[in-house]
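To keep things clear, I will list the structure first and then write my remarks on it.
Shown here: the complex without one of its protein chains, the others still in place.
Showing chain A:
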Amino acid sequence: MSRVTRSAATSYALSLAAMEEASRVGLRQADLEHLFLALSISEEPAGQVLRAEGVTLRAAREAIAEHHTEHLRALGVDHEPPAPGPIVFHQTGGYEWSERAQRVITLANKHGSGDAGAVLRELLAEPSGLAAELLARLGTSAAAVTERLEVAERIPTFGSRRAQAGPGAERPGVAAEREVTSPGASPARNQLMRTGTAFVPAPVAELWELLIAAERMPEWDVIVGEVELPAELRGLHPKLGDAWAATARSEAPDGKPMRVRPERRSLLVELTQLDEHSRIEWRMSFPDEPSANTRVIALSLAPAAGGTQLGITFGWQPPADRPAAGPLRRAQRVLLRPALRFVLWLQVAQLGSGISRVFRSA
């Protein structure tokens, strides 16, 4: 992946996570502390290093709250900051970076590669010293984190994981063959597929409870609005091969109605892979539009410091009886490839942030 796409992917992930954190505390401007929190859940080496040093999302949030309470007391204000609420980023708008946080990201692209490691280094070097102070509160130090980051970045597996992070990382259709830790979905003819990784700040067992509960799918999937479980599945965990109906989301999180074509309103969800606490795959088709591609989501779970490393495979699979594409359609596909690659990347990124948000918003 090129440097530009990698830094764009990092910037997207950090901005989203930081602004979601700002939204919890009633702010619309993401500052250094929110960037710090975003780094603590990054799936890149910088995030892994922070968590290995004890900088988990929960610990970092507590350290920041303490920092503010002490500052306010120093001014004679005996007021605890208001208790944070759920993430409301998707119900609100007008978000921006603070000037100093924006400067950190700009410098990370100028001095470094723009990946999360470069952002962390610039955050530790910026003049307010906030990140170093938070690290000290958390029982570690800027020196310890920097040293560990240098070691981590020399390990080749860190590099290859990072290589999947951006929109231009892999060509659709071949990604799964190249990806060693791919969670199962086998690429079929003409399948458009993309893989990626995300960090979820919850233990494997807790994450599994979310994923295996069919009725909780609307909490993390952008398409599924309501799940209609057959009576025999209610209150039970579905088994391999089980299928259930769902309806497509008709309203965006901010209450805006979403336009969904009538034939795409009902969904059929099938559980097509199941390996408890380690792997799960669903296929979603549109019963009212049999010629539509099937949406395939495959997830793999592995324990990691401070939570779970989530492997994500997302794809669209054409129906088996669709005739082979003619020369015109094939040419169109070539032309559309960069756009498709981006859309697939976005789907993977949204799945990762949607699943982890369930645990960050609580």
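In the analysis below, a residue touches a chain if its C-beta (ideal position, glycine included) is under 8 Å from a C-beta of that chain, and two chains touch if they have at least 3 such contacts; residues count from 1.
What we mean here is this: contacts and distances are computed from a predicted model.
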{"item": "Name under which UniProt lists the unshown chain, selected from \"Homeodomain-like domain-containing protein\", \"HEXXH motif-containing protein\", \"ABC transporter ATP-binding protein\" or \"Fe-S cluster assembly protein SufD\"", "value": "\"Homeodomain-like domain-containing protein\""}
{"item": "Selected from A:V4, A:V77 or A:L240 as touching the chain missing from the view", "value": "A:V77"}
{"item": "Candidate in contact with the missing chain, chosen from A:S128, A:S250 or A:S291", "value": "A:S128"}
{"item": "On chain A, residues whose C-beta touches the chain left out of the figure", "value": "25-29, 31, 67-68, 71-79, 81-82, 88, 91-94, 128, 254-256"}
